[in-house]
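A short worksheet on the structure shown next.
Heads up, one of the protein chains got dropped from this complex, but the rest are sitting where they should.
So that you can tell them apart, the chains are marked A, B and C in the order they are listed, and the count of residues begins at 1 in each.
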Amino acid sequence: MQPRRSRRLTTEVAGLKLQNPTMLASGILGTTSDMLRRTAQSGAGAVVTKSVGLEPREGYPNPTVIEVECGLLNAVGLPNPGIHSFAEEIRSLEGLEVPLIVSVYGFSPEEYAEVAAVAVQAGADAVELNLSCPHVKGAGSDVGRNPKLISEVVKRVKDAVDKPVFAKLTPNASDIVELGEAAVEAGADALTAINTVRAMTIDVETARPILANKIGGLSGRAIKPIAVRCVYELYRVLDVPIIGCGGISSWRDAVEFILAGASAVQIGTAVASKGLDVFRLVAEGIESYLERKGYGSVKEIVGLSHRG
Amino acid sequence: MQPRRSRRLTTEVAGLKLQNPTMLASGILGTTSDMLRRTAQSGAGAVVTKSVGLEPREGYPNPTVIEVECGLLNAVGLPNPGIHSFAEEIRSLEGLEVPLIVSVYGFSPEEYAEVAAVAVQAGADAVELNLSCPHVKGAGSDVGRNPKLISEVVKRVKDAVDKPVFAKLTPNASDIVELGEAAVEAGADALTAINTVRAMTIDVETARPILANKIGGLSGRAIKPIAVRCVYELYRVLDVPIIGCGGISSWRDAVEFILAGASAVQIGTAVASKGLDVFRLVAEGIESYLERKGYGSVKEIVGLSHRG
Amino acid sequence: MRIVEVKAVKDENPNVRTLFFADDLCSSAKAGQFVMVWIPGVDEIPLTLSSIGSQSMDGFSSVTVAEVGEATRALKSMETGELIGVRGPFGNHFETISRSGRALVVGGGIGMASLMPLIDRLTMEGVETTVLLGVKSRRDLLFTERLSELSSRGGINLLVTTEDGTYGAKGLVTELAENVISSERFEIIYSCGPEAMMHKIFKIAEEHRIPAQLSLERIIRCAIGICGSCVLGPYRVCKDGPIFTSDQLRTVRDFGKFKRGFDGRKTPI
Partner (left out) sequence: MRIVEVKAVKDENPNVRTLFFADDLCSSAKAGQFVMVWIPGVDEIPLTLSSIGSQSMDGFSSVTVAEVGEATRALKSMETGELIGVRGPFGNHFETISRSGRALVVGGGIGMASLMPLIDRLTMEGVETTVLLGVKSRRDLLFTERLSELSSRGGINLLVTTEDGTYGAKGLVTELAENVISSERFEIIYSCGPEAMMHKIFKIAEEHRIPAQLSLERIIRCAIGICGSCVLGPYRVCKDGPIFTSDQLRTVRDFGKFKRGFDGRKTPI
């Protein structure tokens, strides 16, 4: 069911027009054009694809995803068909009713730029740089924990594409603001915060780490207060739109991120418990909240918790 | 009720003999000799005091502690009476049946050393350096996110006292192993991992951060997979005993940390839900596990998840 | 933390206001339990529930606050429609006795707040109850309607003292208590008020070998028994208390003498 459009919910992130401030987070179902279209039709204001690199990757063996007490652990290992194959999926999304953001990773700044260029050529409305996947050596957060590398990657990508570039940051850093600053100074149009938190779980009966990769990334409810803090810290200092992500499963969570400084929010893990309806439910909840509190637009409450 | 002693549970951390591998975490009830004694009598194998500095501190205004969905957020702000007043409490714990570890913080390496020296003089069996409190400017993790400062603090303290020195590390770092290495190279006898994770929560009805200090530290269930990962990473590389801490509330959690590489565990937040019995319950559960699995001593399973 | 709207306010006297709100958990609280009340942007402070939803006609619970500093001033000036945060209820509660017994309730000033739900309960259970209320002066009287209604219905025997004699007997409530206890037999004494007063009540109760239940105060931060700021001997006021029995207090050396400040140092009561 397509959610009704609402003037209150309409917003903009780095030039992308969103019918509502919810987005599908990267790595969640964004592997094929069919699933991306279905997600858009379920009510997401924008969709982000699974992270794509230059070459095809099979990812790690199972177990790759495992539920823990308060969230989800994953070390999928960035499986993807490579951008040249994925360009097919992007092209077949022409006419998608919501912005299509292609998530991109690489093992070098050049790779990031090349992948981004192909993605934009194929029709991406924006690219999100995965500077934050915590479990692939040499990519993701191995790049994204280093401000200098962030800066290089963002610059290269900005040179290579003429669409908005989002930098997705890792919380596995002693200071996320430093990472955000590097991205913004290099030209990032928006920041996405956060990717998963490095974590693991060990089964006591077999005395073995459960994930095949042993260490993975924690998402879901557990990380929400960490993610809110990251958004809050970034908003305090930086002047670009921030896309909040981490443990959002209800309108209340989404509003918390928006008050912290997020212009839009991404939802990942909650799709498991709430289904694809989560986007519509969250958007409708935000709308009721705005109405009840007397706000005319979601834009009015972005960062409101910083006042007073 | 004093728990029964068990040969299986007896262990040692940096020369301290423990009747069982559970300890009271710093900042949990460890403000007075009476409460520390009660905790020891409830079954903790060792007790760590609230962190103490040179001068008295009132901490932050309320709200200082607030429950979130999967854990606890706190920004208490290191209230403490100062080591000279606290030395009184330490002295009146003479004859305590379990090791007394005094947690120490400072705004400079010299301060850490001075506080540690007074603590040991008053009777501390060991000191734990709080290099990790995430919400006091200039102390805790502001020191402990910097390997050079860690090294300086540990060296100074080691020079000042002749008792074991534990370095308590922060997870708010891009690489906790780097921090652990700095501590160990400087002479730390053991590492405690982890302190709380920087986090916050915002109330949507009032659009305000709830903690008076806005940002605080997340503890409890939410951080367990993060803490297990930290212990695992430290154990993989370093050769000192590790004390696991973060979200432990059952014997299963404790065993998970021990399998990851912890020689002992600290319990904090779970005291709220399980009461002071938690130490006895966890210790008894570890014992049943060891018995069921045919191990003669808890030492046999330390780091077992790294094999194979 | 639940955010609740102030549904009604009632000024008990110039310095004391009762704030009513609807909250499910508070509705099923027990007499003597407290909540942490967040005044957004100001502070969060412990306040006893002065009425409990399930026992009140409109289903509202309430806190009653006496202005002593910044947080209580802010709270006291709150009006219907404003929002506060509530955590809890926390702590243990007053244990009532069987209806054949007789109970003495001794309240000093704002301490009466924590005794009101207890008095409701005792009268409901048909326990013969004498209530002593001590305040400084006539203008400090509080819960006047609730108490006089109970009194006129014969639910309680109410005696009031003012230090200046402007209402009821002149003098300290502890003096009145001593008289009453000497002349009548009580199975139990309940009290809440300034600690010095309660210490005196405790002494009198001990002399007459009557068990007492006293509601104490210490600095509350977490309210869930972990931060250690509310300790009193081996007890946590927030979790093991706030109600302590004379059995417990007998061995607590600090009772009536020392409390701890925000930095944990002892200061005389």
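Just so it is clear, a residue touches a chain if its C-beta (ideal position, glycine included) is under 8 Å from a C-beta of that chain, and two chains touch if they have at least 3 such contacts.
This one's a predicted model, so the numbers in the text were calculated from it and none came from an experiment.
Participant: I'd like to know which visible chains would be in contact with the absent chain if the whole complex were considered.
Facilitator: Even though it is not drawn, that chain still touches A.
Participant: Of A:21, A:43 or A:81, which one is in contact with the hidden chain?
Facilitator: Going through A:21, A:43 or A:81 one by one, A:81 is the residue touching the chain not shown.
Participant: For chain A, which residues lie in contact with the unshown chain of the complex?
Facilitator: 27-32, 34-35, 37-38, 50, 56-59, 61-67, 74, 76, 79-82, 85-86, 203, 205-206, 208, 210, 212, 268-269, 271-272, 275
Simple rule for what comes next: only the chains that are shown with their structure count from here on.
Participant: Mind listing the chains that sit against chain B and also against chain C?
Facilitator: Looking at chain C and chain B together, no chain touches each of them.
Participant: What is the chain whose Cα centroid lies farthest from the Cα centroid of chain A?
Facilitator: C
Participant: Quick check: how many Å separate the C-alpha centres of chain B and chain C?
Facilitator: 37
Participant: Averaging only over C-alpha atoms, locate the centres of chain A and chain B and give their separation in whole Å.
Facilitator: The answer is 34 Å.
Participant: So which stretches of chain C touch two or more other chains?
Facilitator: 41
Participant: Among the residues of chain B, which are close enough to touch at least two other chains?
Facilitator: Residues 208 of chain B each touch two or more of the other chains.
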